[in-house]
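I'd like to ask you about the structure that follows.
All protein chains but one are shown at their positions in the complex.
And now, chain A:
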Amino acid sequence: MSRELESINICSFIIHGMISIRLLSIPRAIVEYAENDSWISVLIMGGYALLIGYLFYWLGLRYKSLTFSQICEKVYGKFFGKIIILGIAIYTIISFSLGIRLFTDGIRIFLLDTTPIIFIITIMILACLYCLLKGVRTISIILDMLLPLILAFILLLVFLSLKNVKFIHLRPFFYGGVKPILQGAREMADPFLTVGIIGYVLPYFKNFKKMKKWIAISVSISVAVYTIILLLCIMAFGSTEIKYLIFPTITLSKSIMLESNILERAESLYMAAWIPITFSTLLLFYLASTLNLKAFFNTKKDRVIIFSQVPLFLVLALYPDNISEVFYLIGWNEDLGQLLIFLIVPLTAMIEFFKERRKNLK
């Protein structure tokens, strides 16, 4: 692994990882539980994501040349380490496959209704594969280039949607109590788990100067984007209506209509953002999955691992028969993700912490 990235480059990895295709459907998932208080769920999970981000960073500092999967093997031993790596492999591969399928279903509904999904899926996989073959430096450059574009389009969507908001939709505050808010927060665990990309790219960084600051800034930006989009969806539609919308964020963009006859199809602006959003998140899942599988098979053959995942991605992405099955499988995969974010990562950090303390005592 060549160390070629500057600490500021971590920002685009984290933001692209956290702002994922789930931005399109997550408002519905959270509102199902937390109703109009859903934005609090995002903030709570955002705080936890920051903590998890720091844990990945802290572990990375202890094993500067190892990825999180390799660290797991060191911390838990070979057998349990491999089991955890296998869990991560299942999670990342399914996340990539279902992410690409969700994107394809979304694009089929709103843009390319007669294009066969296999071609949309194949093109996305090939685009990711090409970037991956070029290496982490190339990925970082692409992510840096896409970041301002994506944030600018999201900002534009926010600005144009402000006309449709009604503050009354946010009331009553905290009426359902803490439990639904926490249940809603759990729904955010999956998109925010991607903060774990830190654990896979740290070995590529030249220095770690101000890294903590950049992690905090990038997590905050991602959390702010989710919170604002969720607030806008709630204020524009009300929590009841969101439950009826399959992709509330796209519907939000389709609801924009200016008084003057310009930007009649303002959602095209947002479409221009969510295609690169999906691409970048998928790319990071592919990267994490490749590095994780390298640790699992204990190999240095990048290309074999990269190419061998392609048929798996294709089969898994094509497996669900309909969007209902996609969401069902995403739910199942989210459970696995929650196991990783709520148990494995903190546990790994705790074991490492106690190991180090014991070492120091000796």
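Just so we're on the same page, a contact is a pair of C-beta atoms (placed from the backbone, for glycine too) under 8 Å apart; a residue touches a chain by one contact, two chains touch by 3 or more; residues count from 1.
What we mean here is this: contacts and distances are computed from a predicted model.
Between the names "hydrogenase (acceptor)", "Spore germination protein", "Virulence activator alpha C-term" or "ATP synthase subunit b", the one given in UniProt for the chain missing from this structure view is "Spore germination protein". Within the whole complex, the absent chain has one touching residue among A:116, A:148 or A:311, and that is A:116. Check A:244, A:332 or A:354 against the missing chain and you find that the one touching it is A:244.
When the omitted chain is restored, the residue from A:83, A:126 or A:149 that touches it is A:126.
Summarising the interface, chain A meets the missing chain with residues 109-116, 119, 122-123, 126, 130, 168, 171-172, 175, 237-238, 240-241, 243-244, 251, 254-257, 259, 264-265.
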